[in-house]
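The structure appears right after this line, and notes come after that.
A single protein chain has been omitted from the complex, and every remaining protein chain is retained in its original position.
Letters A and B mark the chains in the order given here, with residues in each chain numbered from 1 onward.
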Amino acid sequence: MTSLAPEPLLRTQGLTKTHSQGRWWEKRFHSQALNGVELTLDKGKTLALVGKSGSGKTTLAMCVAMLDKPDAGKIWFEGRDVLSLAKAQRALLRPRIQLIFQDSAAALPGRFSVAQILEEPLVIQHRYSAKERSALVLDLMAKVGLGTGLAIRPHQLSGGQRQRLAIARSLALQPSLLILDEPFVGLDFSIRGQIVNLLLALQEDLSLTYLYISHDLDLVRCFCDDVAVMDRGKIVEQASVTELFRTPNQAETKALLAPRGGHSRTDNSEWLR
Amino acid sequence: MRYLAVRVLQGVFLLLGVSLLSFVFLEAAPGDFFQEMRLNPQISPNAVARLRAQYGLDQPFPVRYGRWLVSAVRGDFGVSLAYGTPVAPLLLVRARNTLLLTGTAMLVAWGLALSLGVFCAAWPGGWLDRACLLMSATLLAIPELLLGLCFLALGVRTGWFPAGGMVSPGFEDLNRWKQVGDLLWHLAVPLVALVLGTWAVLFRHVRGALLEVLDSPFIRAARGHGISRRRILFHHALPAAINPLVSLFGFSLASLLSVSLLTEVIMSWPGLGPLLLEAVLARDVYVVIGALTFSTLLLLAGTGLADILLFATDPRIRSESLR
Partner (left out) sequence: MISVTKTASKPLLQVRHLTVRFFVDANNAVRPLNGITFQVHPGEVVGLLGESGAGKTTLALALIRMLPPSGQVVQGAVEFEGRPLLSVGERELRRIRGSRISLIYQDAAVLNPVLRVGDQLVEILRAHHNWRRQQLREKAIALLEDVELRDVERIYAAYPHQLSGGQRQRIVIAQALVCQPAFVIADEPTASLDPNTSSQIVDLLGRLKHRFQTAFLLISHDLNPLVCLADRIMVMYAGRIVEQGTREEVLQQPLHPYTRALLACARAGDTANDGRFGKQPMPTIAGSPPDLMHSTCGCDFESRCQDRMGVCSVRIPEEIPASSSHKVRCFKFGG
C-alpha cells in the first residue's frame, strides 16, 4: 500500500451510539447499538455489512447517511470530517449518499406518480428547467430499465419495478455512495438477478460505491468485493470476499457461514448443485 | 404508577387553568351582579358599595382569585350572590341531576350503538344495515337543538310527556315505584333528544371499527380454522375492536356533557346547564366559576375512566410495562 493509494470514500472511527427508550418519568432502557465501529469503504467498490438482527447494521447506515447522529466517533466522507461540518455544509453533502430500502413500497410516496417521484429530487436541486427535467426523468427510467408509463402509481408496480424506481430516484441526485439496506429480500429469484445485474452495471457506468447491508450471506459472494461482519455494535472482521469465505477468522463469522439446523444446507447441498 | 401521578398532575393543572380563565372572562365582561341595583335610584350608591365590599367584590382581581382558590381547596366554593346560599351544595344537587340525565343517555346510546353496530357489521348491506345507516345520516344532519325542540313540541302537543322539569309537583308523596315512574316520564324527552344525536355518531364508529377488524388476517384465519361466525363476532372481533371504541368513550362523554347543558336549558331539566346560564347572565361570579370547574372535573373523571378501561381491555397497552 503506497502513499499514493487513493483516499477511501468513507471511513469511520470509534462510532458509538446508544438508543434509549422510555418517557421522562419511566425507567429508561438503554441499548448500545454501536460500540466503536471502524469501517473503511473504497471508491467504486461494494462492501457488504453483514451480521445477525440487532447487531447495529441499520443504525450504522443511518449514521453514515447523516440521518442520525452518533454519540461519539468520527466519519470521513470524501475526505471531509462530516460531523464537524456546519449544518449547511452537511446539507450539501447529503445528496451524495442515498439509501435504498428493503420495503420500497413503504419508501415511495403512494400518492405520487412515477414521473412525480423522479422529478422531485430534480426540482429541489433548483438547477434544471422544466424541459430539462422531463428529459432527465425519461433518461433515468431508461437507465434502470423501467418501461412503465409515467402516470403509474407505486402500488401498481411489481416488487422488482418498485426497486428500479427507488434506484432511479436515488440516481437523480447523482450520489457517489449508495447504501442498500436488504434491497433484494422479498424479490422473486428471477427478478433478484435482474436488480443485481442492474446495480452492477450502474456501478461500472457511474462509478458508484455500494454499502450493502444484509443479515444473510447469500448474494454477497457474487455482488460484493469486501465484507465486514458486525456483531453487537462492533465490526469483528473485515476482509475481501474470497478471504472471508475461505478463511474466516472470528467466531461470529464462522457462525454466519456455518450450516444451519439439523436438516442443514450442506447435508442437502447436493440437491442444490 | 408514575403514569397515574402524571395524569393527576395534568388534571390539576387543567382545573387551575379553567378556574383562572373563568375568573378572567368574568372580570373582562362589563358589569357585575350589582349592576341592576346601581341603576335603581332608590338604593344609594353607598349601599351598593357596602354590599360589594361584603362579598369581597371590591378587592383587586389577584386577591379575589387567590382567596377563592384557597377556600376552594378546602371545599368552600364561595357564596351564590343570587341565591344567598353556599355554592357547593347548590352545585352538587344540580350536578346529580345532570349526571342522571347524562349517565342514562350514555348507557342507552352506547348500548344501542354497540348492539346495532355489531349486527350491522356482521351483515353489511343488509336491511338492518341500510336502515341504520340512513337513520344515522339523517340524525347527524339535524342539529341537536332542533331535535330537542321537535321532541319537546311533540311531547307537549300530544300530552304524552311533560313540558319540562324533573319531577311532578307532589313527588314526595308518591311511593317508591311511582317516584321512579314519574322520574322516567320526565326523563323521557330530554333523554331521547340526547341519545339520538349521540347514537348516530357512535353507531358509525362501532360499525366502522368492527368492519375493519372483520377484514383483518386473524379473523379470516379464524374462519379458516372452522370457528363459527357468531363465536368469531363476539369473542374474536369485538375484543379487538374495543381499543378505538374505548378512546371514543372519553370523547363521547365530553361532547355529551356539553350538549346536555344546552338540552337541559331547553327542556327545563334542573341540571348544571340552566344554573350556569342564569349565573352567567346575572354575573353570579362564584356560581359560574364553581359550575365550570365542576364540569371540568366531571370531564376529567370521564376521560380518566376511559383510560382505565383502555388499560383494562387492551393487553397491548397493559403489558407494555411488563416487557
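By our rule, contacts are C-beta pairs under 8 Å (C-beta built on N, C-alpha and C of every residue); 3 or more make two chains touch, one makes a residue touch a chain.
These numbers come from a predicted model, not from an experiment.
Only one of A:Ala106, A:Leu138 or A:Cys222 touches the chain withheld from this view, namely A:Cys222. Checked against the full complex, the candidates B:Ala82, B:Leu114, B:Ile227 or B:Leu277 give a single residue touching the omitted chain, namely B:Ile227. Along subunit A, the points of touch with the absent chain fall at residues 46, 52-53, 158-161, 188-194, 196-197, 200, 215-225, 241-242, 245, 257, 259-266, 268-269, 271-273. For subunit B, the list of residues touching the undisplayed chain reads 216-228, 231, 235-236, 239-240, 242-243, 313-316, 319, 322-323.
Everything below uses one rule, namely that only the chains that are shown with their structure count from here on.
Between subunit A and subunit B the centroid-to-centroid distance comes to 55 Å (mean Cα coordinates, whole Å).
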